[in-house]
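Working notes, beginning with the structure itself.
Heads up, one of the protein chains got dropped from this complex, but the rest are sitting where they should.
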Amino acid sequence: MTALPATSEAGGARVPMGASLKPLLRLVVPAVFLVGAYAFMGPEQFVNALTRGAIYALIALGYTMVYGIIELINFAHGDMFMMGAFVSLTFLGQILGLTGSITDIARLAPLLVAAFFVSMIVMGAIGVTIERLAYKPLRGAPRLAPLITAIGVSFILQNIVMLKYGPFQTNSPKIFPSFDIVIGSAKIPALSVFIIVVALSMMVALQLFISRTRLGRAMRSTAADRDAAQLMGVNINRTIAITFLIGAALAGAAGVVNGLQYGVSRFDDGFQAGLKAFTAAVLGGIGNTVGAALGGFIIGFIEVGATVMGFSRWGPAIVFGVLVIVLVFRPSGLLGQQLGERA
Amino acid sequence: MKLARVGAALAAAAIVVSACGGSGGSKTITIGISLPLSGSDLASAGPARDGALLALKDFTLAGYTIKTLILDHAVNGIHDPQQGSKDMTTLVSDATVVGVVGPFNSSIAKVQIPISNEAGLLQCSPANTNPDLTKGDAGKQLRAKAPDKINYIRVATTDDIQGPAVAQYGINKLSLKNVAIIDDTETYGKGIADAFAAEWTKLGGTVVGREGAPKGTTDYTAILTKFAAAKPDAVFYGGVTSTGGGLVRKQMDQAGLGAAAYLGGDGIQDGNGATDGAFINIAGAAAANSFSSVAAIHDIPGAADFAAKYKAEYKVDPGSYSASGYACAQIIIAAVKAAAAKGDVTREAVRAAGTNTATKFDTILGSVSFDAVGDSSQKIISMYKVDMTAAGGKGDWIFDFQVDYK
Partner (left out) sequence: MSASTAVPSGRFAARRQRLAEVSSRHRSWSIVVGIAIIGAILPVLANIPPFTLATPTNAWMDGFTNAGVWVLLAIGLNLVVGVAGLLDLGYAAFFAIGAYTYAYVASPFGNSILGIEFVTKVSPDLSGLVFWPMLLVGALVAGMFGILLGAPTLRLRGDYLAIVTLGFGEIVPIVFLNSDAVTNGTNGVGGLARPALPIIGSFSALNPWPYYISMLVLVAVVMMLAYRLVESRLGRAWEAIREDELAAAASGINTVTAKLLAFALGASTAGIAGVFNASKLVTVSPDQFTFIVSFTVLAMVVLGGMGNFWGVAVGAFVIYTINNVLLKVLNQFFDAVSFPILKDIDFIQLQFLLYGLALVAMMLLRPEGLFPNSRRQRELHTQVLEPGADELTTAEATTEEGQR
């Protein structure tokens, strides 16, 4: 069906590593990396990298899920993240009228839950609507046609937000109190810990959903072979819609997190974030959810590491340089093929 | 060929139509506005346009019909040199255009000046600060066709004056010693940061960190954490609010730099805490202990009047470049009037009047005249500090100190 040949199984069927060695390596390599990074950049920057990585990872998940199931590089996905941030700031700031931090945990907790809930629901709904209007009619069209509509959708979303909120940065209430958790000499912002925990738990939940539930199985089978899945009674349209729903909801969650952490959003925030998240998804092996999360964190570490070494100006160039090197040696990304997706 | 004949006939008809349409007894003159007006550039260039339009709104001249032509050279949300050049072509090919307010970015100025220079069209930039646009060989190269016929003037003082002024203020007045510098990697931001750094070192200060983060960066924590380790007394930001000026200040506290002073050029001096998207609005309470420069005298007669008029017209406070846009339009208007007083308002007459080094233009930025390359001779830099109790508790810039760099 494709105009440009997607990476076929044949291309990615690499010499399998020793079956017993592989799981061990999966644990050892990240552990060595993390310890090394910690020793190199120190606890504060380590947490900065994790926080930044967590946001990239949440966005990258949506990218990779959509890619896995319909092989679309959804360039409007970064804008879903941006809109998620605006939904959250509208809800917290303009509807609830909050401005500063809330120290009372009994008030803070429900507010945070509500912010995530609202943003994820609204973005999920928008995601499904966009899929229905702009991508679904193009199923079976040449590969690049939906890519161009995605670019078009991205422009539309940006313009809508710009008309409503103006071309400048808009404040998002930083309701999470700013206090540090002191470990030895290191001061770790509690907000960062919260963000990392939220992101990781969403990733675990997503993983469980994909691997354990009926819908998750439908998603995997649709990704593996749409026609076969359909023959087996999987409702393809519904499955794809759900994929968009989950991807967009995760972008919405990333938007909330972004608002809490940086306290500012603008209509064009989605572009850079989307680019980084797309890179993360590819770095991890596009179509693979674990890979996308991993890629997000790796990019967080590369960027912060570049700054630590005094190359902040070269940050994006270094990220893409690493990506090129990784892909030269592993043409399907770090964890490509792991779940048997088509990519 | 039939087609060509039809085309020729239509063309002839068009010429006749346009010739008839134009003449209504009075001569039409057009003032162009060439700025990036869509996407994120709108945040800073929009107020400049509004300022210019405010000045042009009440401008009338007996015997002439005054028109404005607004052209937006942002493409896909970013100022685009190719479009900037096309817009300048549009302006120079329209014989009624006698003056242009713009452009905003120096990369656009570099493609526009060669065209407007060749056409001898007066152009006043409300925002360009890059010295290379006018001075020295670089300036001459841009004016290759008519190097001595100046047509490009600007009301903003160049980076090589403003950057050092902030450095002197920081060292002499605020007694700061160690500074960490971050810029937005754009022409204005990097230029002013370089000039600041050079002067800071010259005055005996120490630059403890120098980083760059392009526009679109939202996370400055890594850079600021790195700065914090070097324990600076102050952070200098080279850039404008929309490329990160407010965000950096906002995130400094989190990185343990909450107590450090914050210095910047006129790029972060954009209205009080109640103005949407302004530095103080974004940085919030963290904006305290911030200082910025403005290349203008402080107590301009009529400044309050201008602010009131602007607010009445647009329902918002003037932005960072509103006054500059207004001043540019004032200068072009004055040049048109001078040309009219001497005879006919032609493009050349307006250019000559606007770039006359002997003329003092009375503008909202004070009395401005232009030197032999078109730079403003107004070299007074005013320093402002944030007072969070001003503007009803929202915070505002309060005048502190001014110095004349003649």
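We just call them A and B in the order they show up, numbering each chain from 1.
One rule holds in what follows: a contact is a pair of C-beta atoms (placed from the backbone, for glycine too) under 8 Å apart; a residue touches a chain by one contact, two chains touch by 3 or more.
These numbers come from a predicted model, not from an experiment.
Novice: With the full complex in mind, choose from B:D50, B:D72, B:D233 or B:D270 the residue touching the hidden chain.
Specialist: Reading the full complex, the residue touching the unseen chain is B:D72.
Novice: Among A:P30, A:G152 or A:G310, which one touches the chain that has been omitted from the display?
Specialist: Of the candidates A:P30, A:G152 or A:G310, A:G152 is in touch with the missing chain.
Novice: Of A:Y67, A:F81 or A:F116, which one is in contact with the hidden chain?
Specialist: A:Y67
Novice: In the complete complex, the non-displayed chain touches which residues of chain A?
Specialist: Within chain A, the residues that touch the unshown chain are 3-8, 10-11, 67, 71, 73, 134, 137-138, 140-142, 144-149, 151-160, 162-163, 275, 278-279, 282, 286, 313-314, 316-317, 319-321, 323-324, 327-328, 331-333, 343.
Novice: If the missing chain were put back, which residues of chain B would it touch?
Specialist: 3-4, 7-8, 10-11, 13-15, 17-18, 37-39, 69-72, 75-83, 85-86, 89-90, 92-94, 106-107, 110-111, 114-115, 118-119, 130, 132, 137-138, 141-142, 144-145, 185-187, 190-191, 212
Following the convention adopted for this analysis, only the chains that are shown with their structure count from here on.
Novice: Help me check something: in the complex, which residues belonging to chain B touch chain A?
Specialist: Within the complex, chain B touches chain A at residues 39-43, 46, 76-77, 185, 211-214, 216-219, 221-223, 225-226, 241-242, 246-247, 250-251, 253-256, 276-277, 281-282, 284.
Novice: Considering the complex alone, what residue numbers of chain A touch chain B?
Specialist: Its residues touching chain B are 44-45, 48-49, 51-52, 155, 158, 162, 166-171, 178, 187, 189, 258, 261-264, 266-269, 271-273, 303-304, 307-308, 310, 312-313, 315-316.
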